[in-house]
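Missing here: one protein chain of the complex. Every other protein chain is in place.
All chains are identified by letter, namely A, B and C, in their written order; residue positions are counted from 1 within each chain.
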Amino acid sequence: MSVTDLTGTATESAPASRVEELPMAKALNAGLRQALADDPKVLLMGEDIGRLGGVFRVTEGLQAEFGTDRVVDTPLAESGIIGTAIGLALRGYRPVCEIQFDGFIYPGFDQITSQLAKLTNRGSGAFSMPVVIRVPYGGHIGAVEHHQESPETYFAHTAGLRVVSPSTPNDAYWMIQEAIASNDPVMFFEPKSRYWPKGPVDFAGTAAPLHASRVVRTGTDVTLLAHGAMVSVLMAAAEIAAEEGVSAEVVDLRSLSPIDYGPIIDSVTKTGRLVVAQEAPGFVSLGSEIAATVSERAFYSLQAPVLRVSGFDTPFPPAKLETLYLPDADRVMEAVDRVMAH
Amino acid sequence: MSVTDLTGTATESAPASRVEELPMAKALNAGLRQALADDPKVLLMGEDIGRLGGVFRVTEGLQAEFGTDRVVDTPLAESGIIGTAIGLALRGYRPVCEIQFDGFIYPGFDQITSQLAKLTNRGSGAFSMPVVIRVPYGGHIGAVEHHQESPETYFAHTAGLRVVSPSTPNDAYWMIQEAIASNDPVMFFEPKSRYWPKGPVDFAGTAAPLHASRVVRTGTDVTLLAHGAMVSVLMAAAEIAAEEGVSAEVVDLRSLSPIDYGPIIDSVTKTGRLVVAQEAPGFVSLGSEIAATVSERAFYSLQAPVLRVSGFDTPFPPAKLETLYLPDADRVMEAVDRVMAH
Amino acid sequence: MADTIIANPTAGPATETTVQFLTPEGEFAPSESAEEYASYLDRLSHDDLQQFYRHMAVVRRFDHEGTNLQRQGQMALWVPSHGQEAAQVGSAFAAKPQDHIFPSYREHAVAHVRGIDLLSIVELLRGNTHGGWDPTDPANGNFHGYCLVIGSHTLHATGYAMGMQRDGVVGTGDDSVDAAVLAYFGDGSTSQGDVSEAFVFSASAQSPNVFFLQNNHWAISVPVSVQSRIPLYLRSRGFGVPSVQIDGNDVLASFAVTAKHLDEARAGNGPQFIEALTYRIGAHTSSDDPSKYQDQALYDYWVARDPIVRFETYLRSLGEGDAFFAAIAEEADDYAADIRHRTLALTPPPASIMFDHVYSEPHPVMQEQKLWLERYEASFEGDQA
Partner (left out) sequence: MADTIIANPTAGPATETTVQFLTPEGEFAPSESAEEYASYLDRLSHDDLQQFYRHMAVVRRFDHEGTNLQRQGQMALWVPSHGQEAAQVGSAFAAKPQDHIFPSYREHAVAHVRGIDLLSIVELLRGNTHGGWDPTDPANGNFHGYCLVIGSHTLHATGYAMGMQRDGVVGTGDDSVDAAVLAYFGDGSTSQGDVSEAFVFSASAQSPNVFFLQNNHWAISVPVSVQSRIPLYLRSRGFGVPSVQIDGNDVLASFAVTAKHLDEARAGNGPQFIEALTYRIGAHTSSDDPSKYQDQALYDYWVARDPIVRFETYLRSLGEGDAFFAAIAEEADDYAADIRHRTLALTPPPASIMFDHVYSEPHPVMQEQKLWLERYEASFEGDQA
């Protein structure tokens, strides 16, 4: 595997770059295949991930290639999946659990919160908990209740977990491998509406550090910040802003816990304005954290209050209303207009 | 019952005031007894709440008085407790569930998040979900792991729930009755370290609205804000501040969802400074929300960044370290000093 | 002779004690284990038998219409009930008006028997609502909402039955008063902790619950053998909940066995568990591709045991003629046409429903955000003018 360690720089003696256009679902599949091939201790577990290849086909073909001991169709119980993954990790395995949809992670919440997140600490560091929990999350897919939620806040608030979310196929390919290589539990939030659009994946490239945020578009007037599917919404908003003469810088958060505040504060120091966007409800959320910390650390740089653009503080609505519920480029622009008015 | 409705004013034709000095645990007991007496549909359920009267004796004597059908010792399973409470609520009952300790609420998290919080919305308002979940929470009691946590954030972030926490015996007596009278699910966080200190309970008084925050000490230089057990820490800090010539206003949040921002913004508009304190880890938390919103709404009034004083972003430590982990008046003062330096 | 129900041993549990009245060939030949249930069939008039057939046939046709409408883009998802009609219709008929029903998400035939307008299911799967019918409206036969989180509702069913106990409507001996709760779930669901906890709580409270498992042999792509290596009807016994396995494609078995166990529950004899062996003939949902995992022999085996064909043969053996079947076919077509017609007329829900029912009491944030969205939406109206 040619990923960087969590804090360091690329270690790969990369050959000639090998770039392919792939949808994120296939990039994840390639990343998982690589991880399974690199380390015999890696195993995948979840509902329907074997013969079916997962309801999003992210694990397609992997059971055929690596066998039923390494790609496991589990019984239908999320607490059981995560609880047994913990046991496997104690035995030296590196389980990667798939939770079928965002809204079905809650039956496993106790095992995640009280066990997975706390066991290494409970054991005074004698053993680690290299478990990855993959969660296809978020809206824009027109699905029924429980299938479009964004539960990141619950996990970002939980000490002992790391939480990341890729926004591009290339990041997906590399970050899933870094997450699996990490000795800490990683909640890996996959923006399911981004499973299908293609993007370049550089198989011979080097991975950015797992917990680094990244400026993906430079600008001078306002900073726009998000993770996962919302990054592409911000890019669209930045285009609109440019047409209106506003130069927006876009930052992809990538890591939700810890948050790499350095590039964010640098950007806000430069632009003086921040709009944070997310699909999740805004109240007591990841967006609140970022707004609070930036307001604190960039107090004298801010020319306007930090504005948050979020899903409403309601359950995710019936699919026919999702476009009204989910922030789009126009909703982001509404906030941009307001911060620019300062 | 002589509580106000949730938004309105007192309805009681109060006789002469009848004040008793009681610890919060006994005030809650009295409030629960009153609720059981007032409405035959009210019932209590939980582990050890019957014969034993609960591990904190909050329900002491109630099974003897109201019978085993109304004060139910359940089997040992939190998902079962909350799931069956939901069924009882659908049948027209008003269950009040006790979760034995903060750290044991997570096995019931799925029922709370995906069912209790969402059912009324799912049913388009055809039925309500008048379920109260009482959670003794927080530290300062020297207990073992899972027995001193402050999980409010998880519930405040969850649309469909109401979240409250009393800081005094009088509020405890009235708020538990208001919570039970509410047709919405209410997470009722009881600061267990405050179970024993006595305070006045006015049995003939009128209840403040369940979701109102309240100024409990007036001041002019800095606003201190917290809920539950931390309110008394703030009062101690305000004393110290006064000695140092700093006039601190203290606000008791009381309602964590929704948050009654009016009095908070008014206070900050006056003082120009805010310190928010909580026992919970600070990262992506209730404190983040308050800091973010006050930073946004009082942008031009703030003379210093909003500072947050919280538990560290670690699991609650072994009890011997709790005094280092939990913010005390000195830690609050450290932040007060910093905001006053602006 | 009683059918062995499952020829293919890889298909999962089968036992000799499975209750069956009708063989797959439509012959009335009760299994030995059926005998104690036989008297329940005396409750059925010929009209009831016609109703059994009618509901099965109409819902089969409705289900196909749902699949078509989904393919034509009218819904994001369809959840087929094809193959499970006998398990559903027989058991639903066994429930009395005062009983309550907690379905999973595939019980279209139960819904139909209880009087639900099945357009509600279309609205749900279309993304117009999260619910669709009001279980508190007497017109809806005490049929509670679909539950998409596997197993959760079995605890609601238990709590509801505990409420019935407190209301004094269990074990009074008055047939028009005594009530029970019938809850449906699938083979995959049995693995969820909540379902086990429902057994624990109902056994502890001796609440009037009948748990009805439709073992359709699959949890999406996962065969029942992954959930359990022994017959699932045995599951509840270690919780003190008596149980029985039935041929779920035999509508008479489904009726008689459910009727008896509902009687037990209503009488105050505590919770009961029924496993109905059946098969999911269609895909898990329209998003699924069973060709990736389906076993053709197993599928063929079960197609040959179709519950509706079997019951038609039986009715014909009782003298029912072409006219009846033609009339039902026409009714089914009409029902489907009406569903199609009304589906095409559906309009998106107003944005306000997002905010109006999150809480039962007034909530400042809902009011604020609803207003914000109204103003925000209104701000574009000028643009378009």
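In this section, a residue touches a chain if its C-beta (ideal position, glycine included) is under 8 Å from a C-beta of that chain, and two chains touch if they have at least 3 such contacts.
Everything numeric in this text was worked out from a predicted model, so none of it was measured.
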TODO: In the full assembly, spell out which visible chains the left-out chain is touching.
DONE: A, B, C
Open item on the list: Take the complete complex as the reference. Which residues in subunit B touch the chain that isn't displayed?
Closed with: 47-48, 50-53, 55, 73-77, 79-80, 103-104, 106-107, 142-147, 283, 312-315, 317-322, 324-325, 330-331, 334
Task: For subunit A, the residues touching the chain missing from this view - done: 6-7, 43, 69, 74-75, 77, 79-80, 82-93, 95, 110-111, 114-115, 118-130, 159-160, 162, 182-184, 211, 258
- [ ] Spell out, residue by residue, where the missing chain touches subunit C.
- [x] 190-194, 196-197, 200, 203-204, 206, 226-230, 234-240
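Keep this in mind: only the chains that are shown with their structure count from here on.
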Open item on the list: Going by average Cα coordinates, which chain is farthest removed from subunit C?
Closed with: B
- [ ] With chain centres taken as the means of their Cα atoms, state the distance from subunit A to subunit B in Å.
- [x] 32
TODO: Please report how many Å separate the Cα centroid of subunit A from that of subunit C, as a whole number.
DONE: 37
Task: Centre-of-Cα separation between subunit C and subunit B, whole angstrom - done: 41
Open item on the list: Counting only residues that touch at least two other chains, what does the list for subunit C look like?
Closed with: 129-130, 149, 193-194, 353, 358, 365
Task: Touching two or more other chains - residues of subunit B - done: 79, 110, 114, 118, 121-122, 159-160
